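With one protein chain removed, the remaining protein chains of the complex are shown where they sit.
In order of appearance the chains are A and B, and numbering begins at 1 in each one.
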Amino acid sequence: MMLPPLSFLPIFIDFNCIFSPDGRNFQVEYATKAVENGGTSIGIKCKDGIVLAVEKVVNSKLLVPGKNKKIQTIDRHVGVCYSGLIPDGRHLVNRGRDEAQSYKSLYKEPILVPSLIDRLGIYVQNYTCYNSVRPFGVSAIVGGIDDNGPHLYMIEPSGVYWGYNGAATGKGRQAAKSELEKLDLPNLTTREAVKEAAKIIYAAHESNKDKDFELEISWINYEDTKGRHESIPEELLKEAIEYAAAQSDEEESSDEEMEE
Amino acid sequence: MVGLSFDNYQRNQYLAAKGVGVPKATSTGTTIVGCKFNGGVIIAADTRATAGPIVADKNCEKLHRLSPTIWCAGAGTAADTEMVTQLISSNLELHSMSANRSPRVVTALTMLKQHLYKYQGHIGAYLIVAGIDPTGAHLFSIHAHGSTDVGFYQSLGSGSLAAMAVLESNWRDGLTKEEAIKLCSDAIEAGIWNDLGSGSNVDVCVMEIGKDAQLYRNYLTPNTRAQKSKSYKFPRGSTAILKEDIYKLVDVEEEVVNLDTMQVDA
């Protein structure tokens, strides 16, 4: 059998289910590119729960502030935020809700977060195996509380997922990651983490300064939300934004060079 | 189509209303037993098959081979015990070939019980399953609805009460092979003598660890017909021939064909 001439190589780009000669799947890599251009999303695992935060880029002045929620709930105890193609993310969340309900209908108790992630990972991976579909253009950060405590995971377009103490994805992920690394995550409370999350999203927005944005934060903890995933209260958000603004003013002078 | 068909249900109801009875399946009103011994397991059965009050077969076989080392005694509906046994035997062989292992008794048991449970008792097979596998000697019983039992000794069929009486009074732990054969054949004989549904001979199958299974067909024949003291055959010529006619019904023509000249297509 003859190998195809070199001029045919670009066909590998077109086929989702076929490896390139050096063992890569280009479609998955392009999906990752779509994620890298999306608004920044972060997740923090604290000792008492989870905090999720997103940078929502405002594309029109006509949009009603606070009415376009981007963080979604999969089950009462699991929240998710993602960067990339929003419709893809909504579809993934839908699947997550189905999986959570099917688990509950069989075992009569809420799905364990690692089990949910595993099922979602399998689902996402399936979209890298067939020509008739394209991979998910999102990286989703999933956080939740179950009997074994808080869990935080991030699923990538390839279907791979890892457990994190602090996760970041989207345009400002590098800045966000270096900010997350400065925190003493295992000993943080969710109340403290909400403020830090606001600060990190503000810092991450520096690379996208020309556009307006809105901050959205949700959390799950034992004391305030009784283990449920909810948006943080209005006052707490205001407080967090004030904290973030104050911090970014301080750091204005020592502005770091951010690569993209 | 796989499975039972109920297509003729309405027709049969109509015929029954007209007074045409439903045909009866041959039921092996039977005695079957099984018993473990030191180093193996034995099953035994009588050989009478009945259809209502008639003895349908005086020397039928009720011991079925599921695999070379797993055997099964059947009571209940004769056709069902035969067919379910053949089906599972076939699936067991396919399973053992794909798994590259000799089949286990629990595998046969599970396949049988799941099949019988699926048919909710409509397949009237009552079985004693016994055999040797890499994990040792095993003995089980299965009822038609799909329930299973484990034990050192088992009896099933219409003669099971008579057989159980023998097993309960004579069984003990650590029987030898010979003692176990004697116990099982005694139990079957109790069925043969005391149960109307059982009769004729005793079949025994011995499965010993490390040896091939041995089927002793007609191990006991306690019902051989006695020699009659006189012959009641009519000698040739007892009936007088009054008239003899021979008709030619077929014309026979003969022709010689020379094989060498025959043309055969290449």
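Quick note on the criterion: a residue touches a chain if its C-beta (ideal position, glycine included) is under 8 Å from a C-beta of that chain, and two chains touch if they have at least 3 such contacts.
Assume contacts and distances are computed from a predicted model.
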item: Listed names "Replication factor C subunit 3", "Insulin-induced gene protein", "SAM-dependent MTase RsmB/NOP-type domain-containing protein" or "Proteasome subunit beta", matching UniProt entry of the absent chain; value: "Proteasome subunit beta"
item: Residue among B:Leu92, B:Ala108 or B:Ala144 that touches the chain left out of view; value: B:Ala144
item: Residue ranges of chain A at the interface with the undisplayed chain; value: 105-109, 112, 114-115, 118, 147
item: Chain B residues touching the omitted chain (full complex); value: 110, 113-114, 116-117, 120-121, 143-151, 161
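Keep in mind that, in the parts below, only the chains that are shown with their structure count from here on.
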item: Rounded Å distance between chain A and chain B, as computed from the means of their C-alpha atoms; value: 68
